[in-house]
Each structure stands twice: as structure tokens, then as C-alpha cells.
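As you look at this complex, bear in mind that one protein chain is not there, while each of the others sits in place.
And then chain A:
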Amino acid sequence: MKKYLLAVQFDESAPWPQEEELQAQMARTDEVTAEMRQAGSWVFVGGLLASHATTVVRPGNGTTTVTDGPFAETKEQLGGFWVIQCDDLDQALAWAEKCALACGSPIEVRPFVDAQWG
């Protein structure tokens, strides 16, 4: 089994959806998560607050500096993520399709470093 990160690319510059649509999105997303659990593919899920609540801690010269905001001030920010386990990329992409349709945002699919043979 391989592990994949399904990261939600959330566009913070887009207008916030209506309350009703937001509830529907969350319900659809919960459904996909439930389906993942049932299939034995689910490892972790988490939704994230927007970048206004983000802080970066940077190392340098043996010490650290703390700054407000995300790594980069871009429109797309990490909005939440799933960690899943499955046999191959095709299965991961099948979940990513469901996630994208449920939450209405693009999903980036990244494999984890494979520890099995390391």
C-alpha cells in the first residue's frame, strides 16, 4: 500500500460561497470521508482555517524568526487535506476526483516517501 496526500487548493481570493452551498459542500465532503473509511483507504482528514491565522517559523544562524502569514502570498492556499492509503495512483486519483467534486476546489495528489523498502 502507498500513502498519498490529497491537498485541497483553496482559492482565498474567490467570493465566499453562500451559507447553503457551504453546508452542502461540507456534507458532500463528509460523505466522501465516510466512504474512504468504509473502503479502508482513510488515514487522516483535516480542514484548515484560512491564511490570516497562519504563522511561519524560519530557522537561520542557529536561531529562528517568527513571521505573520503563510510561506507565499498566493491566491491558492492549503485549505485542508486527506491522507489515504491505496495500491496505486489510479486509486488515489479516483478518490481525488470524488474529493474535488465534493469540495469544489482542485486537489493536489502527492505520494508520500515510500518507507516500505527504505
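Annotations for the structure displayed:
The criterion applied here is as follows: a contact is a pair of C-beta atoms (placed from the backbone, for glycine too) under 8 Å apart; a residue touches a chain by one contact, two chains touch by 3 or more; residues count from 1.
Methods note: contacts and distances are computed from a predicted model.
Not shown: a single chain whose UniProt protein name, out of "Phenylacetate-coenzyme A ligase", "Peptide ABC transporter permease", "3-isopropylmalate dehydratase large subunit" or "RNA polymerase sigma factor", is "RNA polymerase sigma factor". Touching the chain that is not shown, out of A:45, A:92 or A:107: A:92 (per the contact rule at the top). With the whole complex as reference, residues 2, 87-90, 92-94, 109, 111, 114, 117-118 of chain A touch the missing chain.
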